[in-house]
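What follows is one structure encoded as C-alpha cells, with my remarks underneath.
Missing here is one protein chain; the remaining ones are kept as they sit in the complex.
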Amino acid sequence: MSLGRFLILLAVLAPGSFAQKPSFTVGWSVYVGWNPYYYMQKSGILKKWADKYGVAIKVQRFDYAPSLDAFVAKNIDACAMTNMEALDMPAAAGVDTSAIIVGDYSNGNDAVITRGGVTLGQIPGRQVLIVEKTVSQYLIERGMAMNGLDSQIKKIKYLNTSDADIASAFITNPGKQVVVTWKPMVSQIAKAKDVRIVFNSSQIPGEILDLLVVRTEVLKKPDGDKFAKAITGAWYEVMGQMTGPAADKTLTSIAEGSEDTLASYKEQLSTTHMFYTPQSAVEQTTAPDLKKTMDLVRKFCFSHGLLGEKTASADDVAIQFPDASVLGKPDRVRLRFNPAYMQMAAQGKL
Amino acid sequence: MSIQIQNAIVEYASRRILNGIDLEIDAGEFVSIVGETGCGKSTLLRLILAEEHPTEGRVLVRGRERKRPDRTCGYVPQRYSLFPDKTVLDNVTFGPEVTAGRFFGRRGFREEALRYLRHTGLSEADAKKYPHQLSGGMQQRVAIAQALIMKPPVLLMDEAFSALDPGTRRGMQRLMKDLWHESGTTVVFVTHNTREAVCLGTRVIALKKNERGSAVALDMDVPHLDFDSDEDELARLIADVESSCWQGTALAHLQPS
Partner (left out) sequence: MSLFRIDAQPARVPSWVLSWFLFAAGIIAYFYAAEQRHRENPDERVMPTVTQMVRAFQEAAAKPAEGAEAQEAPQTLIQRVRGSMLATDTIATARRFLISVALLFPAVLLGLHMAMFPYMGAFFLRFFQFFDKIVALSLLPILFIAFGIDELSKIMLIVIGVAPTVILDTVNLTKSVPREQIVKGFTLGAGDFAIAYRIVLKQIFPRVLNSIRLNLKAVMLFLFAGEMIASTDGLAYRIALLRRHMGMDTILPYVLWVALLLFAVDLGMSTLNKKLHPWFQE
C-alpha cells in the first residue's frame, strides 16, 4: 500500500484511539500492605472496576522514596504511603492531599532490635542503624517516650543506613548493637544470633497507618471522583479475596508481586492489622484516636524539621478529619482524611 | 677483537630476519652497516646491543655474551634519544650520576658535562633547555654527548642522522668523524644512506635481503674515503655497494645522498 494511503488510514483510525478515557496512575512500593495493588492489576479486577466507571487506571511500582517524589511532583495521581509521609511530603510541600483508603496499620512490622541484651534504656549513646527521618525514627522515639526516656532521645546517635543495605550492615557488624527497621528486613535480622526485639509497632497500635492518598484537586473533578470509586471498589474486592475461600491462592499471587513466598507473606501479614472490610476501615478513620495519633505524628515531624523550614509551627500544615474538625490552622489544611469512598464501599454503593 | 658475531640467526614466527651473519669487528674501527629498509640492519645492531638475542648463534662483545644492554655499548637511536623530563645538562650527567651512586650530586659532573656539550657544538645556554626546545640536530648532538661521557668501548648508532635535513646531517657527519678520531671508540653506524655509510666508515658492510633472510653481501675496507674525496671514485664505490645489496640496481644512481 502506498505511503499516502497508509497515512490516510492512520489518520482515520487514530482519532479512535485518541478518544480515550481519562487515565490515572497509582504508585505503590513493595510492602505487605501495598502489594495488593500488583494483584489488583494482574488479576484484572482493577480493569473491571475502571471500565465500570469509564476511566483507565494504571498501577506503577516504585521504590518508596521515588514514589513519594513522583506524587509530590504530580507525576502520579495517587500513591500508597504511611500517615507520616502523607503529612511531611505532599502536605508540607503544599500539595493538598486526601487519604481515601486506610488499608492497615503496622502491628509489629516495624521494630527496634538490639544485640547483646541491650535494653531500650541503654540505647542513648550507642550508634543506631536506621533510615533517618522516617517511621523508624518515629517508632524508636515513641518507644523511648513511652518508657519515660524522653530526655534521652537527644542522646541517640543515628547512623543513617539505606533500607536496601540495613539488614546486611547490621548482621555483618557485631559492633553495631541497635537497628530500627521494618519487615522483611526485620525478619532477616531476627535470624541472627543474640538479637532481640525491644520495641515494636504493636505497642503503638494504630499510630503507623498505611494509606492510599490522592491529590485533593483530582478528587474534585468528576473523572477523579470516578477514579476514587473505582480504586476503592477494586481494593475491597481484593481484600475480600484475601480472606475468602480461595485466600491462599490470592495471597500467593500477591506475594509473587514482590518475589515472595506464600509463607513469608503470611508471616508479614501476621504483624499487620489489615482493615479487610470497609466498615473496619471507616471505624478507624472516624475514631477519636486518629486525632491523637496525628497530633503525635505532626509534633514529631515538626520537631525534626520535616514540615519545611518556612513552617513556623505544626499548625501550618493542618489536618482535617471526617467530622470536619481541624488540627491546626483551618485556612492551612493540607491533609484530609476522606472516608466517603470507604463508606460507599461499606454500604455496597460502589 | 671487540665484537664477534658468529652465525647469528634471528627468527620470529618462522620469518627469518637474519640468516647466519658472521662478522668480526676490531677495537677502534668505524664500521658502517648499510642496506635497504627492512633488511635487518637495526636488528643486527640490537644483537650487539644485547637488546635482542639470536635464535641461533652467538654474539660476543669484548669476549662476553651479554644478557641485556649495559655500559659497554653506548647507544644513539634515531629518535627518543633524550629524556624529555630532564634538561640538556641533566640528560648528559644522568649516566655518570646513576653509576656513581647517590652520594655524588649533580655538581660533581657539571663541568665534565659542559665540556662534552661544547665538544659536540652546544653552548652553556643550551644546557638549561629541555629537549623539546631544541632542533633535531641539536638533540642528536646532546645524545652523542650523553653517550660519550660514559666513555663506552663501543658506540652504536642506529640511523642517528636519518631524520635530519641535509645541511644539519653533513655537519653531524663531520662531527662524528672528528669525535671518533679523538676518542678511538669502536663505532658501529647503521644507515640506509650509502654515501653516508661509505664516507663515514672505514669499513662498509652491506646487508642483502634474500628470501631466506639477510646475510652479509659485501665487506670492504675504505679508510681513505671521505666526503671531500674524488666524486667519481665515490660514485663507483656507492654503485658497487648498492648493486650488491639493493634489489634492483637500476635505481642505485638515483639514490639521494
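By written order: A and B. Residues from 1 in each chain.
To be clear about the criterion, a residue touches a chain if its C-beta (ideal position, glycine included) is under 8 Å from a C-beta of that chain, and two chains touch if they have at least 3 such contacts.
Everything numeric here is computed off the predicted structure, so don't read it as measured data.
Contact with the omitted chain, checked across A:Lys42, A:Lys58, A:Lys133 or A:Arg196, is made by A:Lys133. Among A:Gly244, A:Pro288, A:Gly305 or A:Pro330, only A:Gly305 touches the chain that is left out of the view.
From the options B:Asp85, B:Glu111, B:Glu211 or B:Asp232, the residue with contact to the unseen chain in the full assembly is B:Asp85.
Only one of B:Ala147, B:Val190, B:Ile205 or B:Leu237 touches the absent chain when the whole complex is considered: B:Ala147.
Along chain B, the points of touch with the absent chain fall at residues 49, 51, 68-71, 73-75, 77, 79-81, 83-86, 94-95, 98-99, 130-132, 146-147, 150, 152. Residues of chain A that touch the chain left out of the display are 65, 69, 72-73, 88-89, 92-95, 127, 129, 132-134, 154, 157-162, 164-165, 168-169, 172-173, 175-176, 304-310, 334.
Assume only the chains that are shown with their structure count from here on.
As a whole-number value, the distance joining the C-alpha centres of chain A and chain B reads 83 Å.
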